[in-house]
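Heads up, the thing below is written out as structure tokens.
Only a portion of the chains appears, each positioned as in the full assembly.
As written, the chain order gives the labels A, B and C, with residue 1 at the start of each chain.
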Amino acid sequence: MTREPDVNQELAAGHGLKPDEYQRILDLLGRTPTFTELGIFSAMWNEHCSYKSSKRWLRTLPTSGPQVIQGPGENAGVVDIGDGQAVIFKMESHNHPSYIEPYQGAATGVGGILRDVFTMGARPIAAMNALSFGDPSHPKTRSLVAGVVAGIGGYGNCFGVPTVGGEVRFHPAYNGNCLVNAFAAGLADTDSIFYSAASGVGTPVVYLGAKTGRDGVGGATMASAEFSDDAEKKRPTVQVGDPFTEKRLLEACLELMASGAVISIQDMGAAGLTCSAVEMGDKGNLGVELDLDRVPCREDGMTAYEMMLSESQERMLMVLKPAKEAEARAIFDKWDLDFAVVGHTIAEDRFLIKHGGETKADLPLKALSGTAPEYDRPWTETPPPPPLGPIPLTDPGEALTRLMGSPNFCSRAWVWRQYDHMVMADTVVRPGSDAAVVRVHGTRKALAFTSDVTPRYCKANPFEGGKQAVAEAYRNLSATGSRPLATTDNLNFGNPERPAIMGQFVRCVQGIGAACAALDMPIVSGNVSLYNETNGEAILPTPTIGAVGLMTSLDQIIPMAPGAGEVLVLLGVTRGHLGQSAYLWELRARAEGDAPPVDLDAERKAGELVRALKAQGLITAAHDLSDGGLAVAAAEMALAAGTGVTIEAHPALSPAEWFFGEDQARYLVACRPAATDAVLAAAGNAGVPARRVGATGGDTVALGASALPLVTLHEIHGTGFARMMGER
Amino acid sequence: MKARVYITLKNGVLDPQGAAIRHALGTLGFQGVEAVRQGKVIDLDLAETDRARAEASAKAMCEKLLANTIIENYRVEIL
Amino acid sequence: MRTAVIVFPGSNCDRDMAVALTRATGRKTEMVWHKDTSLPRDTDMVALPGGFSFGDYLRCGAIAARAPIMRAVVDFANRGGLVLGVCNGFQILIEAGLLPGALMRNQTLKFVCSDVHLAVETTNSPFTSAYGNRRIITIPIAHHDGAYIADAGTLARLGDEDRVAFRYVDARGEPGPQANPNGSADNIAGVLSANRRVLGMMPHPERLADPALGGTDGALLFRSLVESHATV
């Protein structure tokens, strides 16, 4: 066996441990750690696993409610959907790996989040992906888009989960750091949910799934380090995903869980064996002893250090009922997957790693996570953005044409056509609507899924931006007719050691917390990705919100497409807020003014009104307003329906303010003419301002005096993505 | 000029495809297949008649499109 | 009618297919594991479902076509049994030699998931008889390797023997490049065996066989099977 390097402060620094953190290790152990131990500490104490910069703030989020069965802290959150069933979901980033190798990075991101969900005993039923890329004209952007989308499809399609939603945005702030946030949701019975806490002394710890290779050794450390231009050199650590193995792992795990053999289970993610074993022991107040000679390896001569840090995909760790070992082995044989007893639980608080007859690590297990550093990093308030300058006069029709064909507003069909969004035959509302709707198999119930954030707002005003991300998710869920249930988040920010960035983080989290509390959508899981910077240039603060809504009957679904000859009613207040609007950014590259303020009470009233209008049979269609305002919402409804719309001009507001203002808490709903008065009356009773703003029909989209043919819009919107990709 | 490009996975990079083929060969009764790695071969017909230039151009194609140099090696052969 | 769905590792439309078959036949579908060597007794119809059997590694359907159960499926087909292969199932049928031609990577090189229009090219089969004069139908596709190719002789024979079951067309029923989602020769989306009792098709009829999912054109295929079985 090759001699291991001497451990000292310099080597610790190479592992991303700061001098005071290394000192903490020395104090804790009363001796110098071994090389393997150092690797274990570096994995456990990096930002990715320990949440050392964010924990303090995450604790402030609302995480409970009558619907919540399991909040943050497990592999995924668990939420009651009635009838003894639960939806289990989470979102997670794979930003840095995707920047380095877009296909595999994105693919393994999908693999990781699916594992988080089925580890809990749930069969995945829906996936989403929230993607942020650099400027479309940046030389790397197209290949990143192509690779990431192909990777997400390649993994999800093969695995067999419908990928039903997401977001794609482009902004130069992501030129050196794309974001790939993957969401997955699964379904389980509330009485058969599995957790990670081990129990029982001397119970076998079992390794399942794919073999261990040197994949991503050092990856957990990489995910928490800022990028520099030599990121390319870090490439050999790229992991390759194997969705075929993951699919078999899913089936084998669900079979095993059904057999009653599983005491606890934990997937192996970043620093796989280390984090999963520690987690199981820590939660169960037990020690763990591992014999690495028994770990199935793909490569020769792997060291303890490499095995403990390997990020090979498609692996699980389980604690099994001793009497069921043979049964469990048979299930894994059936699926041709590796199965090995690699250790057992012990009574003492120890994490004992043996390899080749030597003890490679002997650490206090609880202290590994329990004494992980936690920082209250200094932060500063975000200064107000530059004031809103004069608003350019652009013909509304022309402005709409430019917006609808732009990379940020054109149809995402180019993306979702590469995703199997119908497998499992329960996708009731497909991608392209406000939220996707997936039926709960074998029932008339359904779940709605959406993913939202407007990073421009978060940059200008992190608190309102954080609120807005949740509010928009709430709106998307409501516009499809579902009742928002709960939320997951993926908080993507720059370097938290910079007070300005930490300030963005703190304020966004506070905004998210306020909105989740007010809208009754507790956070049940989430993920933090920091250090998204290249050469000191941070991304826009991007706290992606994934949210799930429930419909107790498919009859509650509200389509986005109105019929012809219907009346359009705008719900909510329009003041003509153009600060940080798409109108200014997409048309003039100006990011000015404050982000739109979010009135959470108004959001709630408007959302409840939309659901009530549907329940009373008063509306035929609904769509929420978000960036791009009334004009974009009207155009999207027209495109969905294949029928024209007319929106009248506003007597007081300028065309820019009226058609393109981004005031929040608004919906555009359609109703039959005869129902108009009833809709307006119901809105009045609910305390939601409402006004008739137009009608459907014809073959143009008319904004006041300015009209453009629907076919033109259809063409521009439909081909925008392919044009951006250089395919047309 | 004809060029042949070989693209193979770098050492240590997981090859799920190769592993599945190996397994399938086992089920079909082929014993003693210890490892399988799958790669690509791409045959190019180039208008270029100069050998060195053809080779340089094929290599550029590998870098830009044909190979994923993060996980794959390539080799160009001028036939 | 007794139906069976073969489950390969990596199959992922096995449940969807079973749901559609059970709904059409009113009888529970048997799920048969690929390592089995025989079909359940009295099986009337076998379905090879969509998905990524064996990860689609090597060639789509290649490894599955050599799985132990396939010997029984081939025997069953040779005895005149009804066999339906959808998507990956179609690829497996081709690799198993039960249907001619090959399915190659889509011309765009991209996976494509979308509704497509199909022309029902023949109602003279136990899979298509119920379509009657409904010639243009909508059914989703979802595949990466669906470009059907065959040599000129085979294509001519398929035409002469009325063995093209479905063709990709546009909304007006016109075939042509604008309606071809994957580069298939002659816009072919599904083909029949010489005895017309084996059908392979890339589109997924099981995905549009339930009004809640936005259409029921796929259900007619399953109804055809049930009706033709009842009249035997």
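The rule is short, and it goes like this: contacts are C-beta pairs under 8 Å (C-beta built on N, C-alpha and C of every residue); 3 or more make two chains touch, one makes a residue touch a chain.
Nothing here was measured: the structure is a model prediction, and the numbers come from that model.
Novice: Jot down the chain formula for the full complex, using the labels you see.
Specialist: For the whole structure file, chain stoichiometry equals A x1, B x2, C x1.
Just so it is clear, only the chains that are shown with their structure count from here on.
Novice: Taking contacts as defined above, which has more of them, A-C or A-B?
Specialist: Comparing A-C with A-B, the pair joined by more C-beta contacts is A-C.
Novice: Roughly how many whole angstrom separate the Cα centroids of chain B and chain C?
Specialist: Once rounded, the distance between the two centres reads 33 Å.
Novice: Indicate the whole-number Å distance between the mean C-alpha point of chain A and the mean C-alpha point of chain B.
Specialist: 36
Novice: Would you please write down the residue numbers of chain C that are in contact with two or more other chains?
Specialist: Answer for chain C, listing residues that touch two or more other chains: 54-55, 57.
Novice: Mind pulling the residue numbers of chain A that touch at least two other chains?
Specialist: 242, 244-245, 336
Novice: Please name which positions on chain A make contact with chain B in the complex.
Specialist: 100-101, 103-104, 210, 213-215, 235-236, 238-242, 244-245, 298-299, 312-313, 336
Novice: For the complex, give me every residue of chain C touching chain B.
Specialist: Where chain C meets chain B, its residues are 54-55, 57-58, 63, 66-68.
Novice: What residues on chain A touch chain C, complex-wise?
Specialist: So the residues of chain A in touch with chain C come to 150, 153-154, 157-160, 242-245, 247-248, 251, 334-336, 416-428, 430, 439, 554.
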